[in-house]
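Missing here: one protein chain of the complex. Every other protein chain is in place.
Note that the chains take the letters A, B and C in the order they are written out, and that residue 1 is the start of every chain.
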Amino acid sequence: MADALGIDWTTDWIRRTAQVVHDHRVELVTLDREIGDGDHGENLDRGFTAVLAKLDTLADDAVPGDALKLVATTLISTVGGASGPLLGTAYLKGAAAVGKDEQLDGAAVVAFLTAARDGVVLRGKAEPGDKTMIDAWTPAVDAAAAAEAEGRSPAEILAAAADAAEKGAEATEPLVARKGRASYLGERAIGHRDPGAQSSSLILRAAADSAAGTGGAGTGGASTGGAA
Amino acid sequence: MADALGIDWTTDWIRRTAQVVHDHRVELVTLDREIGDGDHGENLDRGFTAVLAKLDTLADDAVPGDALKLVATTLISTVGGASGPLLGTAYLKGAAAVGKDEQLDGAAVVAFLTAARDGVVLRGKAEPGDKTMIDAWTPAVDAAAAAEAEGRSPAEILAAAADAAEKGAEATEPLVARKGRASYLGERAIGHRDPGAQSSSLILRAAADSAAGTGGAGTGGASTGGAA
Amino acid sequence: MKKLINDPKNVVDEAVVGFEAAHGDLVTVSHDPIYIARKDAPVAGKVGLVSGGGSGHEPLHGGFVGFGMLDAAVPGPVFTSPTPDPILAATKAVDGGKGVLHIVKNYTGDVLNFETAADLASAEDIEVRTVIVDDDVAVKDSLYTAGRRGVAGTVLVEKIAGAAAERGDDLDAVAAIATKVNGQVRTMGVALTPCVVPHAGEPSFVLADDEIEIGIGIHGEPGRERIKLEPADAIVDRLLGPILEDLPFASGDEVLLLVNGMGGTPQVELYIVFKHAAEVLAEKGITVTRSLVGNFVTSLEMQGVSISVLKLDEELTGLWDAPVQTAALRWGR
Partner (left out) sequence: MKKLINDPKNVVDEAVVGFEAAHGDLVTVSHDPIYIARKDAPVAGKVGLVSGGGSGHEPLHGGFVGFGMLDAAVPGPVFTSPTPDPILAATKAVDGGKGVLHIVKNYTGDVLNFETAADLASAEDIEVRTVIVDDDVAVKDSLYTAGRRGVAGTVLVEKIAGAAAERGDDLDAVAAIATKVNGQVRTMGVALTPCVVPHAGEPSFVLADDEIEIGIGIHGEPGRERIKLEPADAIVDRLLGPILEDLPFASGDEVLLLVNGMGGTPQVELYIVFKHAAEVLAEKGITVTRSLVGNFVTSLEMQGVSISVLKLDEELTGLWDAPVQTAALRWGR
């Protein structure tokens, strides 16, 4: 399975995410100031900076699930706020879904995204349309599943997910929030994009970009094995 | 002594002062905000409003000294701040200087002004040039004494005092303050007029205006007697 | 942004060092992870009380650590919930063998992080109960919101539950008292000016020169309505109305009245508010038997106030009066 995603993709995704979150720190803070408490960019920047610092603690034979679990525990222990446990749980459940696989094929990518989304729902109990990060994750999962059903590559699946997440984040703008701090705003949340949906869409775009760059022909030292 | 000033002049002066202080409340507050604590207009307005309210407690046979003493005790008990005890003492000592005189001639007016000024110095220990109300009172006393020496009428003496007080207040602008709150400003007080000097000049102008209106030909029921 | 800080990133770390230097007689401070514990923690045989949440609400919670109140406080970054790690560490540090009560303000972040910490503590065989404080009547408690927020009533929950723990109540009993206080206290606040989160550097929200926000949350979240500035008495009426209707409070009730400054409000204003609130309660036949006025649950430099009314009974009054010795609340010792 030449186009499966291995540990290189995972670590590249993590590094890319850290960079993207850092670059969009002010944007996310601004979005959160509009309908929340103005710390979302700061929270994620702190979290992914911590993840980066721990990346070299990964064993040489680490698989994607190991790296994703590292992200999970690090986010949980450094981000705080609502997004820390929620995103942390997403990575935790996602990591569990891909288990010890060394290479993630399309089905594994969809399983990862689905488990991640379900983790957020489990902890946060938000439904689609509540104006939360779920509104990025759910369309992403759906689009990924559709792409996988069409036999697309993992990189294409992630690109489809990222496209859908972006639209989903955008689509939070006209909504009234029913979870998180923005729910206190009532009608006044209308016209503002949910910061968590926006950051999730950035994270998924980073995943797709990393796949486009590092996925494909089994590049990188770690992508040697690979089941299914 | 046809042009001496009686109780009518005194009560008119008091009423006029209350009006003038009220009209200049904001101006005095502003001056005090620039180099003090922004309450001088408020303080004097409160004080003279209280004096007005007590004016009818004056006995029918009250003499100028009685009315001036009423101003003194009322200012002391209602103004607070620095200006309350200082101006209160001015009226108190001034009232003592004119004693039970029913009509104040030129010499009595000068005695009043001198005692008033001395009262302020006694309490506040300021010297001319310290950028305080003394800088209005001292030139006023000097000008009054000079006018009296030239044989001017009480109304003319007060007009001379008011003119000098106005100039004195204006002349506080380039000074560094050495007493009161403005002394904390050092060089930064330069360019601002002292609020207490300004209010004293307004009070003395009111005295002159009242004398011009009510002094002269022994008008008014109370101006019947009159020594010297 | 004008603040007496060195670096926005170090605000909490440095403040905690200062707190330790100032109150070393009352507390011990752990710096990594950050929590503030009662000097004599763990107190053997006593239920431990842990609270926490984002910083910027001082004296909440660190100022309430000590005899008769909290055993530990876990300050997160400004306006951001702490993560599970320090909550777990604090929970372990104050467990005296009788279990630990988590007192958590109802914000998604706080609830989720304390939840994770409680799971981890349970895994280490520490019994944990959690009481969620949600006293803010400004927010409708419906399926369509994250539920009512925990605001100034928290200090009353912490004081009274702390007294119950101090007298020897077991974990269930302390949790029951905390739940009871939360059930009997109602709060609503108003903001006159916004606050500035250090790392954001700009006001959390914008109010025109003549606007105020009725029903503000303690992070500057908006509430019921934005209106033109009114006289203090009218504002008090707007805050007390929903409070009194909600429980509902009734003639004959004895209450504790808390007038809480948001951080930047001059104290004279708090007493002007207290005056009218007490008058309104008196008119309704409600007697203020205990009162508290000051900055207890703040929002940085925000100007504004919240009013809390707690329905008292003999037990709650006795627990309120019990000795307390913390940096911000102290009597009886």
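Keep this in mind: contacts are C-beta pairs under 8 Å (C-beta built on N, C-alpha and C of every residue); 3 or more make two chains touch, one makes a residue touch a chain.
Everything numeric here is computed off the predicted structure, so don't read it as measured data.
Novice: For the chain that is not shown, enumerate the shown chains it touches in the whole assembly.
Specialist: Missing chain, whole complex, touching shown chains: B, C.
Novice: For the chain not shown, which residue from B:Thr10, B:Thr78 or B:Ser153 touches it across the whole complex?
Specialist: B:Thr78
Novice: Which residue among C:Ala73, C:Ile126, C:Val139 or C:Val273 touches the omitted chain?
Specialist: Touches the omitted chain: C:Val273.
Novice: For review purposes, identify every residue of chain B that touches the missing chain, sorted by number.
Specialist: Chain B touches the missing chain through residues 29, 33, 36-39, 42-43, 46, 76-86, 123-124, 176, 178-181, 183-185, 188.
Novice: At which residues does chain C meet the chain that is not included here?
Specialist: Touch with the absent chain occurs at residues 2-7, 11-12, 14-19, 21-23, 55-56, 58-59, 63, 78, 192-193, 195, 209-210, 212, 229, 231-233, 235, 257, 259, 263-276, 278, 288, 291-293, 295, 298, 300-301, 303-305, 325, 327-328, 330-333.
Keep this in mind: only the chains that are shown with their structure count from here on.
Novice: What whole-number Å value describes the gap between the mean CA coordinates of chain A and chain C?
Specialist: Averaging C-alpha atoms per chain gives centres 34 Å apart.
Novice: Please work out the Cα centroid separation of chain A and chain B, and write it as a whole number of Å.
Specialist: 79
Novice: Two or more other chains in contact with one residue: find those residues in chain A.
Specialist: none
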